[in-house]
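Some chains omitted; the rest stay in position.
Chain IDs A and B follow the sequence of writing; residue 1 opens each chain.
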């Protein structure tokens, strides 16, 4: 394991310390908790997210005016506990309640649910929007359901804008639930991530293999193949995504190419170029594009492709609004 | 017969000991069908349980059990944390008045409520459920528990991370069922010993 770290059991705390030092004008940490809160907590519904660490800049990098009120950081690839989430909720509540944005993993769901109950016992109104954009897993009552991956950042950004505009908790919950249904993501991995405390890659791919559908914690994908060109990968991922959409000629869509941690921006742009060409065949309008490392998986090489179908121009405007966060960019 | 405070404490300490001994094994089981952290999640939890129940001022089983619940809830982080935590919490609510079958059943119900899993979904419910039945008929033995662990092997996971594997989850023990098995082996050993 080649990593620039110290004690692998302390990596999250040291990261948070470095993060808070780097972005001290924007965020602060709650003492004794791994909770990052915005220094500008506005008079609005609080927006709290979080999950396991190792997905940086998600989620702490999205804390700030116009996006999240707080992010709760778990151990690497492990949900934070309810008491931690509760602290984030309490710090974010201004009497208008708090919306939780939770990626759909059993661990996250159960821990955030429990935090919600604890908060409600303290008379804070809490709602949850569950993000399950990863179409690698089929949604059925026989599984834990689709996972939450990179599309989550669209939820943070759009609901962040809405919360700033003064939408109520109930409105945000409804808008969020609706939004989530129109965000789909699929990933491809070239190498596995290595969790510091484990010390070896989570799975093994041969020097010339890639795997489609891998999750951001190294969850197994749906197909292993020998290395493909960017064009072929774009074809496969767009094809897979198009099964979840009926692309409308006059529909407006957004695209996110998300690097998983070790894949350089150069490859991400090359890939976007191929995605653009693939999508051109559907005659859809791409009204928004984003490229970069936003929901990573430690040092995994690979990327994910997210498509969002906009319900209207308000959502596009929400994505384009300026925010003051460490990492939205 | 209700439990004594001391029995409750000894039960949880014995549970902790077994978890720590089997930490690597539990993680290995989780590596096969999950994310390989069940052993360290549980170990983190039970270490906190030990710390919190050592307190001499705890004079009722409910107090001990509630501390254990809080420890699991605030230290585990994985899916198992809120599940064990909810179970212990609901058990603590009746443990001073009710006897073992009712107490464990309260735990089972809490787990089912929180995790929405049913029997045969290949989760810890597949340990808690049979154990409750066996307690009711007074047929609970270590052998029964071990058989119950084994019985999770052929199941296909429908809840938790293992469900992502679909058919490939078949043929492996469920880690949460195994760790729960240790809870009940510890119970057999420590509860009712001085009758």
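Some notes on this structure:
We take it that contacts are C-beta pairs under 8 Å (C-beta built on N, C-alpha and C of every residue); 3 or more make two chains touch, one makes a residue touch a chain.
Since we're looking at a predicted model, the values are computed, not measured.
In terms of the labels on screen, the copy numbers for the complete complex are A x2, B x2.
In this section, only the chains that are shown with their structure count from here on.
Per-chain Cα centroids separate chain A from chain B by 32 Å.
Put simply, chain A touches chain B in their complex at residues 74-75, 77-84, 105-107, 110-111, 113-114, 137, 141-144, 147, 197-198, 202, 215, 217-220. Only residues 35-37, 40-41, 73-79, 81-83, 85-86, 114-115, 156, 158-161, 163-166, 168 of chain B touch chain A when the two sit together in their complex.
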